[in-house]
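Here the complex is missing one protein chain, while the rest keep their positions.
Labels run A, B and C following the written order; every chain starts at residue 1.
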Amino acid sequence: MPKVGWIGLGLIGKPMARRVVEAGFPVTIWNRTASKADDLVRAGAKIAATPREAAAASDILFTCVSDPPALEAVLWGADGVLAGLRPGSILVDSSTVSPALARRVAVACAERGAEFLEAPITGGTWGAEKGELVFLTGGDATTLDRARPVLDHLGKKLFHLGPYGAGQTIKLAMNLLYALEVQALAESLALVNASGIASEKLLDVLGSSMGRAPVLDVKAPMMTSANYPPSFPIRLMDKDLGLALELANQLGVPLPATAAARETYSAVKGASPEDVDYAAVRSFWRK
Amino acid sequence: MPKVGWIGLGLIGKPMARRVVEAGFPVTIWNRTASKADDLVRAGAKIAATPREAAAASDILFTCVSDPPALEAVLWGADGVLAGLRPGSILVDSSTVSPALARRVAVACAERGAEFLEAPITGGTWGAEKGELVFLTGGDATTLDRARPVLDHLGKKLFHLGPYGAGQTIKLAMNLLYALEVQALAESLALVNASGIASEKLLDVLGSSMGRAPVLDVKAPMMTSANYPPSFPIRLMDKDLGLALELANQLGVPLPATAAARETYSAVKGASPEDVDYAAVRSFWRK
Amino acid sequence: MPKVGWIGLGLIGKPMARRVVEAGFPVTIWNRTASKADDLVRAGAKIAATPREAAAASDILFTCVSDPPALEAVLWGADGVLAGLRPGSILVDSSTVSPALARRVAVACAERGAEFLEAPITGGTWGAEKGELVFLTGGDATTLDRARPVLDHLGKKLFHLGPYGAGQTIKLAMNLLYALEVQALAESLALVNASGIASEKLLDVLGSSMGRAPVLDVKAPMMTSANYPPSFPIRLMDKDLGLALELANQLGVPLPATAAARETYSAVKGASPEDVDYAAVRSFWRK
Partner (left out) sequence: MPKVGWIGLGLIGKPMARRVVEAGFPVTIWNRTASKADDLVRAGAKIAATPREAAAASDILFTCVSDPPALEAVLWGADGVLAGLRPGSILVDSSTVSPALARRVAVACAERGAEFLEAPITGGTWGAEKGELVFLTGGDATTLDRARPVLDHLGKKLFHLGPYGAGQTIKLAMNLLYALEVQALAESLALVNASGIASEKLLDVLGSSMGRAPVLDVKAPMMTSANYPPSFPIRLMDKDLGLALELANQLGVPLPATAAARETYSAVKGASPEDVDYAAVRSFWRK
């Protein structure tokens, strides 16, 4: 049974780590706020003092952090992962970052004789808790196969999408798509409500239309109740839209609706006091 | 059995009219291009020389034309419907127009002692052929009930959404939503393809995601094959986006992503030699 | 000395009419609200009971109304201008409307043996009062020459821009340009102020930069004081942006920044209780 390392205990990372611990793997954890690991320690996990120590103790090391600077810090920072990564081990990164950063990580792993699996995920907290995440992997298929014994406890689907960068590109494209679908619902409701018509009228029609989508089934009640418990926080969606637009910019691809939606997400993120779900983009029209 | 009048034999109107004829109703047709009615005449329908004549011959008169000017012309023009509409008869309009125009039509009908049912539809040519349209009605529920014997042959769902204007408002909000969902797919694919990744990779992931939607299942193959047979022509979607933005403008509601998408639809509409489906918005990135 | 007719006494039309009266021309006025002409009547003008009567009394008839429907109403409505227009007379329209409507008016005049001069203006209330308007004319140069004796009292520049439609097209393009320049200042100030930096810092730099423009010199103090006395009301700018986007749409030309700015103008127009200058677009960020 491979020794598993785990870095990152956020909204998604923590339920993932718990499933790995509960599946019986020996797990060593590092998190910026160590106390977040207390219950996992009671369940059998060990704590590492640094990312480097977590890497040194692992056959398969998972990282699941909030953004590119956070990933760069745990990898290249003082006492970082790359200083401890063992030859022959595997680094699996499930953070959402730029394809360019994924490629840099792959090179850094190769230089140390380790393997890298690019593995961003979709499915949210709920999917993480149930082991029903979807993994969007890039890199060598053989690395994916070596990681499967752990991944099978975490996800229901493991897509292998191509070389390094492909996983993150598809992840960003999917989040762009979600953001625009939810924006579409928000703009539709804004128009309907401003006309004095109840949201339910639109939602009834939507429900029996070709436009219905599971993500809208989940977000619509948040919008009608103006209550947005974070399934996927708007600050992360906003960050991912930024990464998608940056990638498109480097490729010279204009994304006009994404850029327009992003300004709306940005405004709501800025005006929101706490962590809210990205469905809160609806509140742009209720300031 | 009520005598039915029919005005408008476009992509949607003609299969609707055929179902009414085939259901055995006595039908009188007027169309700008009369020859389009030839096969319906062979099936038993009569031809009226003017909209006025069609109205005068009908208990229930349907109009299904392409845009607000077309509707104004058949109603208020020389020898128009309003000159022939009989007291006690019903006018059912299934065109997509502004809520304001729907309200004007309701007033004009009332002045002539006729009833009006605002009844835009969704479901496209396919739904029209199968009698599986969805009607988004506004006006008196009693008028809807009087029209049901005919509508039941045309649609699988009859929504009653509120007073005059509500049907068109929901219709425009739904088309805005479709347009942004399809734009979302187009922008996602543009990003993925520019990264050198095959469309199928994104579509595989989309298919098992919360973002999947029946409209995307239908439009994705058009985009991957760059072949856009018109189910709902881009010129009509472009027109409806214009109506939605005009309505939002009058209400002072900003719709930033819709406005951005509309410029894309507008550009593709302008560059397209023939009638193509609105999924052709994907070709914005392939000029 | 030609007999002058005048229809439209708005923010721009009234000071124009006054200059014509004061220059000694015999003037017959029609305005929807007749009392607005009281002081002009005291100064020697006559009142017509209908647009038709004003037309019938004139060698040169000016129309200066707020939007396309208003122009259509005074021309084609009951007792409208076209019913009274005399062969050999000239209709000068200084409203801002679509190029397509300008062409329709030209045809209608020609059918009655009258000449038409398309003559939208820039320069605002101030220019109208001082006789320093700029006329953007389309149509026959000979018609322009015949109208010069009156126009010379109203404007400092008479551009002849081409056939019918050219004047309105350039007018809409100029207003689009103004709207985006003012939007540029508003977005820059929004960014600077949100950073905790005083507006004056940006304005100092702007004043000695290649980006300075007279329109910004006029609008900047409105923005810094949040006080927007209407020089050019936002509802008219919003209407003109709508006309520009409609024209672009018909031509298949995407105008992404104009479309984005328009949503901002639309939102501010909707939220503004009274008539404010279009510089109030700055208040979009202060809701």
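What we mean here is this: a contact is a pair of C-beta atoms (placed from the backbone, for glycine too) under 8 Å apart; a residue touches a chain by one contact, two chains touch by 3 or more.
These figures come from a predicted structure and were not determined experimentally.
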Contact with the hidden chain, among C:A119, C:M223 or C:A259, goes to C:A259
Among listed residues A:T50, A:T125, A:T224 or A:S266, the absent chain is touched only by A:S266
Hey, which subunit A residues sit against the chain that's not shown? 238, 242, 246, 248-249, 251-256, 259-260, 262-264, 266-267, 269-271
So that we can see where the missing chain sits, which residues of subunit C does it touch? 99, 122, 134, 136, 157, 159, 161-162, 165-166, 169-170, 172-174, 176-178, 180-181, 183-185, 187-192, 194-195, 197, 201-202, 204-206, 208-215, 218, 244, 247-248, 251-261, 263-264, 285
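Going forward, only the chains that are shown with their structure count from here on.
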Chain whose average C-alpha position is farthest from subunit B's own: A
Between subunit B and subunit C, centroid-to-centroid distance (C-alpha), Å: 36
Whole-Å distance, C-alpha centre of subunit A to that of subunit C, is 52
Residues of subunit C that touch two or more other chains: which are they? 256, 260
